[in-house]
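Working notes for the structure below.
Here the complex is missing one protein chain, while the rest keep their positions.
Let's turn to chain A:
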């Protein structure tokens, strides 16, 4: 009974999800690079469906305390905060900035970025990544990771690869990619299967994968994981196209033959 309710809930008879997507389809992804140009080293605004994250990167700069410095590499100073209006539907949150889940998101974001940024090139310094979640419709961590990657690229900080992220989940036997808030929240007392995954797409390395739900078998886990990685690759294609377009605009403007449509974001 429970399962049939859930199934009717998430996936319609025509095998479409409640927002009209196919199970393996990611949400509309929009990327804006350098929306805060001039204010910061690098910035990016990423929209995954209705989830929106703004990342700002500064650095490499001085550490706040000498004791924080590492002799052989840079440290990452990561903060994830939420706009007070970004949690309209979540009544459990009283103060968005002391929310433990945001602290946890910052921790995962830091781990993912430490595996991606070439930190040894800037010893004794600090790179600051600040992500502001402007709207949350599920996949907040993934939007934060994608936004941070784009902001780092915009700032010109050397990285091994892109670090792209996407969630995957499970509805009965079907894997769903890039869950929205409704799909990732628990229903009928059953926690939903949510697996956020971050990877370096061009090398195929997974740098973050996390799943707290109970799965029937390891085989299922592998399927969900594979679905998340497919989502990551789809995200990568869009991010890469946006980054290339931006770079082409900047370079040709500098050379003196180009359009200036993107000069005024």
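Convention: contacts are C-beta pairs under 8 Å (C-beta built on N, C-alpha and C of every residue); 3 or more make two chains touch, one makes a residue touch a chain; residues count from 1.
What we mean here is this: contacts and distances are computed from a predicted model.
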Chain left out of the displayed complex - its UniProt protein name, from "DNA-directed RNA polymerases I and III subunit RPAC1", "Ribonuclease H2 subunit B", "Complex component RRP4" or "Probable electron transfer flavoprotein subunit beta": "Complex component RRP4"
Which listed residue (A:47, A:77 or A:154) would be found touching the missing chain in the intact complex? A:154
For the chain that's not shown, point to the residue among A:169, A:201 or A:231 touching it. A:201
Touch residues of chain A, complete complex, unshown partner: 38, 40-42, 58-62, 118, 122-125, 153-162, 200-203, 240, 243-244, 246-258, 260, 263-264
